[in-house]
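For reference, the structure I am asking about is given below.
All protein chains but one are shown at their positions in the complex.
Chain IDs A, B and C follow the sequence of writing; residue 1 opens each chain.
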Amino acid sequence: MSTVETISAADGTTAARKPVTMAQALNQALRDAMLEDPTVHLMGEDIGTLGGVFRVTDGLAAEFGEDRCTDTPLAEAGILGSAIGMAMYGLRPVVEMQFDAFAYPSFEQLVSHAARMRNRTRGALPMPITVRVPYGGGIGGVEHHSDSSEAYYMATPGLQVVTPATVADAYGLLRAAIVAEDPVIFMEPKRLYWGKADWSSAEPERVPPIGRAVVRRRGASATLITYGPSVPVCMAAAEAARAEGWDLEVVDLRSLVPFDDVTVAESVRRTGRAVVVHESAGFGGPGGEIAARITERCFHHLEAPVLRVTGFDIPYPPPMLESHHLPGVERVLDAVGRLQWESDWTASGVSSAGGFEGGGE
Amino acid sequence: MSTVETISAADGTTAARKPVTMAQALNQALRDAMLEDPTVHLMGEDIGTLGGVFRVTDGLAAEFGEDRCTDTPLAEAGILGSAIGMAMYGLRPVVEMQFDAFAYPSFEQLVSHAARMRNRTRGALPMPITVRVPYGGGIGGVEHHSDSSEAYYMATPGLQVVTPATVADAYGLLRAAIVAEDPVIFMEPKRLYWGKADWSSAEPERVPPIGRAVVRRRGASATLITYGPSVPVCMAAAEAARAEGWDLEVVDLRSLVPFDDVTVAESVRRTGRAVVVHESAGFGGPGGEIAARITERCFHHLEAPVLRVTGFDIPYPPPMLESHHLPGVERVLDAVGRLQWESDWTASGVSSAGGFEGGGE
Amino acid sequence: MTVLEQPGAYHLAPPPAWRPRLDPAPLLPDGEPYHLLGTEADLDPELLSRLHAGVVRGRRFNEQATALTKQGRLAVYPSSTGQEAAEVAAGLVLAEQDWLFPSYRDTLAAVARGLDPVEVLSLLRGDWHSGYDPRATRVAPLSTPLATQLPHAVGLAHAARLRGDDTVALAMVGDGGTSEGDFHEALNFAAVWQSPVVFLVQNNGFAISVPLAKQTAAPSLAHKAVGYGMPGRLVDGNDAAATHQVLGEAIERAREGGGPTLVEAVTYRMEAHTNADDASRYRSSEEVEHWRAHDPIALLERELRALGRLDEHTVEAVRADAEDMAAGMRDRMNADPVLCPTELFEHVYDQRTPQLREQSALLRAELAADEELAAETAAGGTGAERAGVPSGADEGVRRPGSETR
Partner (left out) sequence: MTVLEQPGAYHLAPPPAWRPRLDPAPLLPDGEPYHLLGTEADLDPELLSRLHAGVVRGRRFNEQATALTKQGRLAVYPSSTGQEAAEVAAGLVLAEQDWLFPSYRDTLAAVARGLDPVEVLSLLRGDWHSGYDPRATRVAPLSTPLATQLPHAVGLAHAARLRGDDTVALAMVGDGGTSEGDFHEALNFAAVWQSPVVFLVQNNGFAISVPLAKQTAAPSLAHKAVGYGMPGRLVDGNDAAATHQVLGEAIERAREGGGPTLVEAVTYRMEAHTNADDASRYRSSEEVEHWRAHDPIALLERELRALGRLDEHTVEAVRADAEDMAAGMRDRMNADPVLCPTELFEHVYDQRTPQLREQSALLRAELAADEELAAETAAGGTGAERAGVPSGADEGVRRPGSETR
């Protein structure tokens, strides 16, 4: 993770910095939001006395009282549904879903109400709700504890979908999510929770707003487009690619909805090649949308089809097999190698791969 | 709809045919499946005495008894959850969700259990469940009655996702879904329920299996790739396009999962141009995946980027405004016109459209 | 491993978490639905008159709305004919600061609360999903997904209590809706938080075609209250006075910090589920007639007459008032609503995203092209043809035969 931290730390503020984990930065963001705005209320399972299973709400019930940081009954539709009611009354709820897969019971409340209430009422009932979802794998979690569920949320008009990859973004994007007037699905990459970066809680650096992607690493040969838990993987891949003579650019999307077509298209037009990288299953996942948008906008600049490196199209594996599923440096480099470099122009390339009868055995 | 009917009727059987609606063919498929296999059980809201709000189960409770065609309590998670238990005991449940949006309460049962039980148990507990979901708009339905929710199911490994566009496919695919050993989300396009075709219940024509797309219309200029309620729209567009000098091919996907890469790629490689058409919202919808797959496989055959004509990225509109939302013939033709025909090569084309600051006002 | 060595362990008192923490008896509803009309109870004649005017208007409202479906002016209408007493009691019982959470069948409760009938009918007319301002009216949008509005009511009531306001939320749901998980979660949250919310279940005997016996095996729906630790009340939902009183008591209890109540109002849906439904498929006309004899309007009129508060003059005035309302509805609903297609993009988010700006521009361009074309040809193509759907779409609403909501 160090590459990313370096980058986030290089944005330049002057206050005293010390190593802080992403979980701590999120905690600070919640605390600061609660201090600043008395309508901010936290709700979830075990977020009070315990401080959350990831300790992101640590100390907040003690500091702000149980009415502002509430241990709810164990019922996710009830949590999100009552948050919707609280928002109707002018509060600004921040909901914690304990794990990705445990947000599913609240799916109807999310899709049929949180995402639509503003539209339904012509703006009379905005839904300034933040739903924090710890997501993704790589932490040895047993079944239902490592889902990447962002595709569901991306396919739901009315939701914003945001995911940080750095400590600074964790703080900055969560603050932005809480003040947003719309429901924001705030996806926290579990395996980056304990990644540290030098950071100042007294003077948190400013980060670009929701809706903006950031180029984490400049490069000229090809662009890796990624987000959340796969950002450090792509940074490492870009580093490793130097040995192969490739100078890779890395775009951290940060916000899946709204999507930053400008930053992405600008990069791909410049490099002419792109690989989309994410942990979520490939089929029907975010990468299809992203690749399609890039192709629509950059077709004549592309030297090769936009490729995808993603989780396989399978339920998330058990802990002992997850390393085979997660897109890693080698797999990213393999894809980069298939970007139809001039030297390969005689080879058959990707366009002959796949097909209904094709494939493995 | 007549074009499609002609096509489905042209597959050639000899038995006596008469005009039959898609709803009637579905009803016949359920009846025949129940006759053939005593483990087939129907469950849902109002499917018994009433015969379903769309009458697809009409007469089945009377014929097979309430134990095989059961009016359940009003609770979709309970319906799907108990269907899972029934499948564990060796039955073959066919569940009706009354409308697309009312399947959402069952989302957790679907994603966390139905889709994963076989994998979880190394094949010991297969889930031969068919979930019938009437979907899509164009019927003047009020809020929550016109969702196109297929993107959610496509993004869920373990589910098959199937949708007929013709009377023959309605029968044939539903029979195939019921005998399948995996959970099949069987999406019934509501606005085609009352479309008629000549069809013989005594000798239903054979249709290709799940997983196979079908070319509904041969053409040479470009391929329209579509499914379900948008198939008739694309057939009409292809007809209208002749006036403009375009000879369009139309591919009816029929099965979104598994996806038929071979048929699609074969067509696009031949025509060199493609437009994906569906009703579901564009962003994060099926079209992104489809366009990305085509580009990965056919890049060097493409004369233009694969374009998409889809519903807007908004909650489904109220009845009086839905016609503006639904992809129609004109919108399809507009997209075809943007496929960078030789005559347009000097114009700027699609690749300059869009972008973060771009667009409307 | 074995703890044989520990002496006397078993003689310690069992831990305190063991005992049921409250006596269930006071939570249990009466064995018979509570009723007032036709008893010796001393009733407020003013209130009875208000309820009477309300139910008469309500019946007329239902009739007019059903007529509008036949004229294609409403996409669909789920009538509350037969249930006017509960609907009107719910609409009238609330204080100004209270909120109402109606389900899709409860247009009438919102109208009884004073909302503009045409605004309330937006959802069913199809010009927008919800036509009134929920904050200004303190009526949540009519909820179509069943029981989903109940957690909203709890959250709102909870928020009001946290703010120190004396607002109460009244949430309505049908007998069928009680089977949904959201019903359970809402009641549980309300009881744990002691939120000022009252749940009103209108048990009208059916969820579309499914009779109560296939919905639950409970002694009554009001008995469900016990499992949450809140009181359950069973009331004759056709008796407007009794329903008003039971709801009023529950609301005041909630307002004073006493927590939530579950009220089951037993009533009957006299019409089909909606105009698109065919009730003869699943119930007998005898059953319907049986209930016609227990008509909420008749019950009130009998009482008022006995009190000497209902002469032909009053009846006439009430009827005239209802006719006025119906005429107003008719006139206004027969006018085509002014629609702005690009409004579709305006409220999805606080700020339109770049993508929605593009899409809005696309639609605007299409509309402009259509207008040009229409100017050129007398019988030009319209948006409906553009959308590739059969003509008729521009009437705003098309419903295939048996489609039901």
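Here, a residue touches a chain if its C-beta (ideal position, glycine included) is under 8 Å from a C-beta of that chain, and two chains touch if they have at least 3 such contacts.
Remember, predicted model here, so these are calculated numbers, not experimental data.
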| request: Quick one: jot down which shown chains the absent chain touches. | output: A, B, C
| query | For the chain left off this view, which of C:108, C:172 or C:230 is in contact with it? | reply | C:230
| Option from B:55, B:118 or B:132 whose C-beta touches the chain left out | B:118
| field | Touch with the omitted chain, as defined above, among C:293, C:338 or C:375 | value | C:293
| note | Logged for chain B, residues touching the omitted partner chain are 41, 67, 72-73, 75, 77-78, 80-91, 93, 105, 108-109, 112-113, 116-126, 157-158, 160, 180-182, 211, 257-259, 261-262
| note | The missing chain sits against chain A at residues 45-46, 48-51, 53-55, 71-75, 77-78, 101-102, 104-105, 138-145, 190-191, 193-194, 232-233, 236-237, 283, 312-315, 317-332, 334, 353-361
| task | State which residues belonging to chain C touch the missing partner chain. | result | 1-4, 6, 9-10, 12, 14-15, 17-24, 27-29, 31-33, 37-38, 56, 59-60, 179-185, 188, 191-192, 194, 203, 205, 212, 214-220, 223-230, 234, 236, 259, 266, 268, 287, 290-295, 297-299, 301-302, 305, 310, 315, 318-319, 322
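Definition applied: only the chains that are shown with their structure count from here on.
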| said: For the interfaces B-C and A-C, which has the higher count of C-beta pairs in contact? | reply: B-C
| remark: Outermost chain relative to chain B, judged by CA means, is C
| message | Counting only Cα atoms for the centres, state how far chain B is from chain C in Å. | response | 34
| said: Please tell me the distance, in whole Å, between the geometric centres of chain A and chain C computed from their C-alpha atoms. | reply: 39
| Where does chain B touch two or more other chains at once, residue-wise? | 77, 101, 104-105, 143-144, 283, 313-315, 353-358
| note | Residues of chain C that touch at least two other chains are 128-129, 145, 181-182, 343, 348, 353-355
